[in-house]
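Okay, handing you the structure first.
Every protein chain but one is kept in place in this view of the complex.
Up next is chain A:
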Amino acid sequence: MLDAYIQSYNQAVFETDKPAALEVVNQALSDGLSPEDIVFKLVIPAVELMMALIEKDPDANLAQHFMTAQIAADVTEKMLEKFSKPPEMIGRVVIGAAYGDLHSLGKRIVSGCLKSLMVDVVDLGTNVSAEKFVDTAVTENAQVIAVSAMMVHTATSEKGSLGVRTLLQQRGLQQQIKLAVGGAPYRFDPELYVKVGADAWAPDGVTAAKVIVDLIREVKP
């Protein structure tokens, strides 16, 4: 039964059909699944299946990534209100667009997926300085800083990921806080993440959520 829900839900997401995805969720609720079941047995496995599908089929389009995140985040938010007790969170990430970068689509996709995977997300918005990333990660006890950059100069600038890496080094935080990056320039040069001092990167927003969860687990087993 659950497999059928997951399959129908993902088919709707793949077709970027939000009403159909929500219908599957409502059907599952009326068939007796609890809000916890919806999140842990339907939404999370569906997002994980989507991650696996995207890994096998990198041609999945941006609209599908966007809807995967939006629907999962919306459903999770609604279900969380109905949970009998607050769920245990996996960890916390501070996310934002690099200094000088005003693009927000990528981080919105990543944030949506992370929320559905029970990761606390502190979204700093766009045009974020390296200092703000690191200061916030420290005050919020985050395990990961995620820096999105859609332009080459914001990806490679000393005020972006490289600046975050420098501050983490200077403050002796490299073991406690990991650095993930993403955005168009990294798709064109998959080695770029190393050159900007990051621990990991992902070619798309949905995969980025998986990469960030893996980094959180490195820091917080």
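The criterion applied here is as follows: contacts are C-beta pairs under 8 Å (C-beta built on N, C-alpha and C of every residue); 3 or more make two chains touch, one makes a residue touch a chain; residues count from 1.
Note that in this section contacts and distances are computed from a predicted model.
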{"item": "From \"Cell division protein FtsW, lipid II flippase\", \"Cysteine desulfurase\", \"Uroporphyrinogen decarboxylase\" or \"ABC transporter permease\", the hidden chain's UniProt protein name", "value": "\"Uroporphyrinogen decarboxylase\""}
{"item": "Contact with the hidden chain (one of A:Ser34, A:Ser104, A:Ser129 or A:Thr166)", "value": "A:Ser104"}
{"item": "Contact partner of the left-out chain, one of A:Ile38, A:Met51 or A:Met67", "value": "A:Met67"}
{"item": "Candidates A:Lys82, A:Arg171, A:Lys195 or A:Lys220 - the one touching the absent chain", "value": "A:Lys195"}
{"item": "Contacting the left-out chain in the complete assembly, out of A:Met151, A:Leu168, A:Val181 or A:Ala209", "value": "A:Met151"}
{"item": "Residues of chain A (touch criterion as defined above) contacting the omitted chain", "value": "15-16, 18, 59, 61-64, 66-67, 70, 100-105, 108, 127, 151-154, 156-157, 184-185, 187-189, 191-192, 195"}
